[in-house]
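A protein chain is absent from this complex, but the other protein chains hold their places.
Order as written gives the chain letters A, B and C; numbering starts at 1 within each chain.
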């Protein structure tokens, strides 16, 4: 298992995460990406663009793969949107690994607010490009 | 049919598009979103983050719905990544509507470079929230 | 809430379910579709064809929508396969509704064996065509 310090650094190595103003924090031992929606993130309806949520989820799932010692690239990703994320809403990720294969991994990620409301759910398959020594 | 000027304005109303440095241009009558990958867009492997490509594709498909007079929100989106988009690569969208329903629309979008290489393919279902007078 | 007897009848109204030899049972109050893989279901590797699993999952999710009083049709469905389901394996569904919207619903379904091993996960968006009186 890779430590949280290293996972947080990994998330920030995705420069787009910092550029979009996404925070990466540890909460109850888990790594969480969170974002308060502002002018940078919205579409024409003044709600968070789905691509921003996808960026967060993709990174959060990659972080969970890293926790298990796998460096991965995304092969496919599906996102289902259930509610619009309004301007000024604070949203965060909850990602987990469903299948930790030798060559591929399957993950999912929920996008939630502090009240536990589910805004979107994401599923993805990753290709393992490197297995790390711990 | 909605004119290209209005579609281009629509794309820019998605503020994240400008924020990410995505250009919106007309080419052979079609609206194309294009991006040259730089520091803002990359992941830890110095390639374009999949979330950025998703943001471009989602917007390009929404633009094609608008062309047919429909304002839409994304319900689900799937992206399949075939090749990494390296730093400094110029990539653009080619989106089209597969199904123009009264309540929902289905679209797809290819992510290509100037040589016609296909980097990713995206499919999405949209919910129609408003039908425009032309 | 619609009762389990009515939901079980609904499942069998999907004639393909019976034709494929899928059982529909109540277990701990939930409706479960289960199948023991035989000659009818296999692909050339003698494992269960992914389309059969998709058929089961799609029906199981529709049944959960019905439980909430909604008749639905599938708009999009994604399945991720994690392990092959071998000949003679008994596999069953565990479906739930993630989002119960007025016009659309989002569901997911796991495909498991008795030991709790996860073989595939399915996610889908449904369009509500009728809301039932209870």
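As a working rule, a contact is a pair of C-beta atoms (placed from the backbone, for glycine too) under 8 Å apart; a residue touches a chain by one contact, two chains touch by 3 or more.
This is a predicted model, so every value here is computed, not measured.
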| item | value |
| --- | --- |
| Of C:2, C:42 or C:97, the one touching the omitted chain in the full complex | C:42 |
| Sole residue of C:4, C:74 or C:89 that reaches the chain not shown, by the stated touch rule | C:74 |
| Residue numbers in subunit B that touch the chain omitted from display | 78, 80, 82-83, 98-99, 101, 106, 108, 118, 121, 123, 125 |
| Hidden partner chain, residues of subunit C it touches | 10, 13-16, 19, 39-45, 49-52, 54-59, 73-81, 84 |
| Subunit A residues touching the omitted chain (full complex) | 75-76, 78, 103-104, 125, 127 |
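What we mean here is this: only the chains that are shown with their structure count from here on.
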| item | value |
| --- | --- |
| Geometric centre: closest chain by C-alpha means | A |
| Interchain centroid distance [CA atoms averaged], subunit A/subunit C, Å | 28 |
| Centroid spacing, where centroids are CA-atom means, of subunit B and subunit C in whole angstrom | 33 |
| Distance between the centres, which are taken as Cα means, of subunit B and subunit A, whole angstrom | 21 |
| Multi-chain contact sites of subunit A, meaning residues that touch two or more partners | 78, 80 |
